[in-house]
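This report refers to the structure that appears directly beneath it.
Here the complex is missing one protein chain, while the rest keep their positions.
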Amino acid sequence: MSEPVKPLRMASGRLEALGDGIFSVAMTILVIELELPKIIGHGWEAFTKAFHHSWPGFLCYMISFVVLGIMWFGHRMMFEYIARTNRYFIFLGVLFYMIVCLVPFSTRFLAQDTFKWYAIMVYGLNLSLCNLTLYAQWLYGINRPTFLEIPLPAEVRKEARLLFLLSPVVYGIAIALSFVVPMASIIIFSITPVLYLLPNKLDKYMP
Amino acid sequence: MSEPVKPLRMASGRLEALGDGIFSVAMTILVIELELPKIIGHGWEAFTKAFHHSWPGFLCYMISFVVLGIMWFGHRMMFEYIARTNRYFIFLGVLFYMIVCLVPFSTRFLAQDTFKWYAIMVYGLNLSLCNLTLYAQWLYGINRPTFLEIPLPAEVRKEARLLFLLSPVVYGIAIALSFVVPMASIIIFSITPVLYLLPNKLDKYMP
Amino acid sequence: MSEPVKPLRMASGRLEALGDGIFSVAMTILVIELELPKIIGHGWEAFTKAFHHSWPGFLCYMISFVVLGIMWFGHRMMFEYIARTNRYFIFLGVLFYMIVCLVPFSTRFLAQDTFKWYAIMVYGLNLSLCNLTLYAQWLYGINRPTFLEIPLPAEVRKEARLLFLLSPVVYGIAIALSFVVPMASIIIFSITPVLYLLPNKLDKYMP
Partner (left out) sequence: MSEPVKPLRMASGRLEALGDGIFSVAMTILVIELELPKIIGHGWEAFTKAFHHSWPGFLCYMISFVVLGIMWFGHRMMFEYIARTNRYFIFLGVLFYMIVCLVPFSTRFLAQDTFKWYAIMVYGLNLSLCNLTLYAQWLYGINRPTFLEIPLPAEVRKEARLLFLLSPVVYGIAIALSFVVPMASIIIFSITPVLYLLPNKLDKYMP
């Protein structure tokens, strides 16, 4: 007990590695859910008809894959600033991963009941919770100076908040619309990822 | 034979990487087992009724995910102290991973037969064995001075033993109770992970 | 706002780690799709007959595994030159991974409808798109001097283009042939990977 307490290194590397593993599995198993189109006949029409039937599955696959990619990117960016961790930060990380791992489930749900309000709600909530739990982890991390590898510019802090909270707001609108025009919700789900591809204020920190 | 024997580096990095892979797959495939709720009707009631039906699956998913997260954390902490390995240490590691990989199986079992003593027993035994095999690996590792990267404080050694043995004891109680009040066992499974989230004596070694 | 902008490191390491995860999952789940041969009887004939029945599955498994291996290799080689990334480069990477993750799907499709033009077309398109999206990422990366770790020899640039565009051309021929002699398409799919194993001009950069 009288030994001097020397803090551990608690580098973030392994938490990042676990995350890379979880994201890569979650992204890849999305495709397991894709059903093979049942093609009756041999002509072009039979083919397009069968694929026409399974387009919701493909659309949901693509949306979820890109959304997970964007979240992975946000997660990755977090660790440009944060280099050390502690027990509570890691538990917030596990919470985030738990929500991320549900995305293949809610994707399957949306692919099955594409225009039903409950599938849209579950999907929208799932994606929003991904952002919110990651944001919680981010807030915890950037407020512990010992965690930071490089100082966090005020602008990054502000822009990150915007980016973290953007999709929960947009997905909330999608959920609300699902009771009236579910097609609008699906369009919102399809367009939101594109918003994250537009140039933003953080681009100038990129090489 | 007359060449001088120069020990290999045997860094722990790849064993950790294998573990990160195994944990991330085991955690992610938990969700594959989750069945889509079958919703009949369009109203709120139909939705809640269907999800009400599948809550054991979700609860088991969440418990197992958090428990695996905690075990991953323990595993990760071990390597803050241990930086080198040998053949026997690695075999103990493979044994631990083998037990960890059974968690999705026993989770599926518990989700199916939630209040049956045998499912509770298999689940409780599985989680206990995870802790015990990890503890065996830890004991082997910390008693070989060449493995240690930094000296192991006596307090850490003591607290770690407590944390390793806590859940087998608690899960033993849960198994015993399953023959009388299986609901109590499920409550214990749900609460135990929370115990690991409470502040403990190792927190002061964190940055 | 008046703080000086210091570019982030944006090392490529984590994008590579995500790719390694995605490739390893995609390659391994190919085998999940393999159906167990149903063997009726006990003799050698019953055995060979059953395996004879399932050879398309095995052949597709092997082709896809080797093709994914070659793509992983190309991906890996890219990062011998490129060491830093930015948001757009990473998004191109996610796009590439999205196409890669579809390979188990189109493999399953080809294993089911081996000699149908539509399965051959989907499979050939999938593999071609893998190459083309990786090529897009490569082109983006090598044209940003800040990304490069070592200078890119002109010969490598030229040979890489050839290797990237070789398979889309060859697979285009396979797709065209599928309407006439589908067997020829399957033979082309089987032989193309071998082309990448032949000595090429980049070998002299290898240790």
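For reference, chains read A, B and C in written order, and residue numbers begin at 1 within each chain.
The rule is simple: contacts are C-beta pairs under 8 Å (C-beta built on N, C-alpha and C of every residue); 3 or more make two chains touch, one makes a residue touch a chain.
What you see is a predicted model, and the numbers here were worked out from it, not measured in a lab.
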>> Can you say which of C:17, C:82 or C:186 touches the chain missing from this structure?
In response: C:17
> So which of C:8, C:25, C:160 or C:186 would be touching the chain we can't see?
Replying inline: C:25
> Of C:9, C:76 or C:161, which sits in contact with the chain we cannot see?
Replying inline: C:76
> In terms of residues, what is the contact footprint of the unshown chain on subunit C?
Replying inline: 16-17, 20-21, 23-25, 27-32, 34, 36-37, 39, 42, 47, 62, 65-66, 69-70, 72-73, 76, 79-80, 150, 153-155, 197, 202-207
> Can you list where subunit B touches the absent chain?
Replying inline: 1, 3, 5-10, 14-15, 17-18, 20-22, 24-26, 29, 32, 84-87, 90-91, 94, 97-98, 101-102, 104-105, 108-109, 112-113, 116-118, 144, 146-147
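Here is the rule we use: only the chains that are shown with their structure count from here on.
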> Which rotation angle, from 0 to 180°, best lines up the CA atoms of subunit A with subunit B, given as a multiple of 5?
Replying inline: 90
>> Using mean CA coordinates as chain centres, what's the gap between subunit B and subunit C in Å?
In response: 35
> Taking each chain's centre as its mean C-alpha position, how far apart are subunit A and subunit C in Å?
Replying inline: 25
> Which parts of subunit A, given as residue numbers and ranges, touch two or more other chains?
Replying inline: 17, 20-21, 24-25, 29, 32
